[in-house]
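Removed: one protein chain of the complex. Kept in place: all other protein chains.
Take a look at chain A:
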Amino acid sequence: MAMTMHVDVVSAEALIFSGNAEFFTAPAEGGEVGIYPRHAPLLTRIRPGAVRIKLANSNEPDVILYVSGGLLEVQPDGITVLADTAIRGADIDEAKAREAKAKAEEALKNRKTQMDYAMAQAELVEAVAKLAVIEKLRKRGH
């Protein structure tokens, strides 16, 4: 019997693949890696690219998955791919963080003007109601 290892490919949003494999390749940061069962423990980042899984005891074609980066953990009897759901990078993350921060500040500023607006509107409604009452009283007086 050929040696096999358990392969799990998961992303934060879903379990993408889980099954036994004879051979596995992934685009690691240092270059494409091919892994057979009983590989030494390895932990590496992976680049966006294709992951190929040769299924165990089957004549089916290899499973090919696209991952947009992530982490790869190799144990002698199993492989875990922690796939990202979006392309990541230090500078991209940084930009996103800045954007989120700016948005929060911006929205807070706007909220203030919105609140002023709401308050002004409430005052206006009140004033109109008062006017209507005065109008009514005046009519009755005549």
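Here is the rule we use: a residue touches a chain if its C-beta (ideal position, glycine included) is under 8 Å from a C-beta of that chain, and two chains touch if they have at least 3 such contacts; residues count from 1.
Note that in this section contacts and distances are computed from a predicted model.
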item: Name under which UniProt lists the unshown chain, selected from "ABC transmembrane type-1 domain-containing protein", "ATP synthase gamma chain", "ABC transporter domain-containing protein" or "tRNA N6-adenosine threonylcarbamoyltransferase"; value: "ATP synthase gamma chain"
item: Among A:3, A:64 or A:104, residue touching the chain not depicted; value: A:104
item: Where the missing chain touches chain A, by residue; value: 8, 10-15, 18, 28-30, 40-45, 70-71, 73, 75-76, 80, 82, 84-86, 88, 93-101, 103-104, 107-108, 111, 115
